[in-house]
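Yeah, one chain of the complex is gone here, protein chain that is, but the others are all in their spots.
For subunit A:
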Amino acid sequence: MNNFHYTKASSVDEAVLAGKGAENYFIAGGTNLLDLWKYDLTHPQKMVDVNGIEELKTITELPNGGLRLGALVTNNTTAYHPLVEARYPLLSRTILAGATAQIRNSATNGGNLLQRTRCYYFYDPASPCNKRNPGSGCPAVEGQNRLHAILGFSDKCIATFPSDMCVALAALEAVVRVTGPNGSREIAFADFHRLPGDRPELDNTLGQDELITAIDLPPRGYAEHHNYLKLRDRNSYAFALVSVATGYELEAGMIANARIALGGVAHIPWRVEAAETYLEGKAPTEASFAGAADLILAGAQGFEHNAFKIELARRTIVRSGMMALDPSCQRPGAPPSL
C-alpha cells in the first residue's frame, strides 16, 4: 500500500472541508473501497474517515410520514430497524438479499449507493476498461459478459450496478441528501445514478467533494404488497443476474399504483414509469405483469453470455408481481423461486 494521509472528521462540515481534492476519499464501511485500493484500482491521497460523525447514524421519522436513513447507519441495522421492517419491508428484503451478514454489518447506507460495478475487467488493472481508464476500451463487449447489461448500455461500457438495496430505493422513489462545499442539496433517486453513455467513468451525479448525509424515504412504503426476487448463480453471496423489486397498492382488487425496479440488468436500477402506469387499474394477474414486463424490457439486447437475461427478466417480473400479492409467504433466506 502506498502512503496516504488519514484524517478523522467529527462533523459533516469538517468532513467536507477535509474532503476537497481530486484523490481524496471519504471512507465509511470500506467494504468496496479497501478492495479497490488493495487491487491497485484506486489511489487515494487522503482518506477522510467519516465514521465519527454521530449525526449521520440515526434513523428518524419525517414530518411528512416518511423516514430519514442516516448515511452511516449500517445496512444490517437499517434492514432490521423496526420502522423499516414495518413500513418499508421491501427495503429490508433487498438489503438482506445482498452480500453477507459480515459485509452488511460494516457496509453503510451511503456507501451502498456508491459501490462500483463487479465487471471482471474493471477489477483487473492490467485489462483495458473505459470505466477505470477512459478511452482504453471495453473487453466485456466481446468477452465474458454474463453479469453485464441488457438495457441502457453504451458502446463504451456494458457494466451493471451491483446494489440490491438501491433497487428498492429506486422503486420507493427515495431522495438522496448530500452536502458539499457549496451547501446541501437533494437528489431524486432516479437522478442519482447515471447511464454510461460516453462517460462510463462516472457512476453517478454526486459531486467529487460531496458527502451523502441521508436517504429520505417518502411515506408510501408498499408494505402490503411487495416482493424482491433475486436470481443469481448461487443462493447467497452472489450478485444479481436479474433482480426485481415490486410494490403496489390494491383498491377493490385492482392495482391503484405500482412500482417495479430491476437490478443486474443496467448501469442503474432500471425503472420504466410507463410500465407502472400501464398496471394502474389492472388486476394483479400474470397477464398484467407480462404486459408491464414487455414495456420494461423494450429495447433490451443481449450479448454472447447474457442474452438469457431478457427472457429471465420477463419471467421474473411476472413472478415477482404475483409473489407481491402475499408477502407473508416470503421467508428471508428461502430459495429464490419459492
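Just so we're on the same page, a contact is a pair of C-beta atoms (placed from the backbone, for glycine too) under 8 Å apart; a residue touches a chain by one contact, two chains touch by 3 or more; residues count from 1.
Quick note on the criterion: contacts and distances are computed from a predicted model.
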Pick from "Phenylalanine--tRNA ligase alpha subunit", "cysteine desulfurase", "D-methionine transport system permease protein" or "Xanthine dehydrogenase YagR molybdenum-binding subunit" the UniProt protein name of the chain that isn't shown here. "Xanthine dehydrogenase YagR molybdenum-binding subunit"
Where A:Leu17, A:Leu83, A:Leu202 or A:Ala238 are the choices, the one touching the absent chain is A:Ala238
Which residue, A:Thr78, A:Thr160 or A:Thr316, contacts the hidden chain when the whole complex is considered? A:Thr316
Among A:Tyr25, A:Tyr88, A:Tyr121 or A:Tyr228, exactly one should touch the missing chain; which is it? A:Tyr121
Tell me, which residues in subunit A touch the chain that this view leaves out? 1-2, 38-40, 118, 120-121, 123-127, 139, 142-144, 146-147, 231-239, 241, 308-309, 311-312, 315-316, 318-319, 333, 335-338
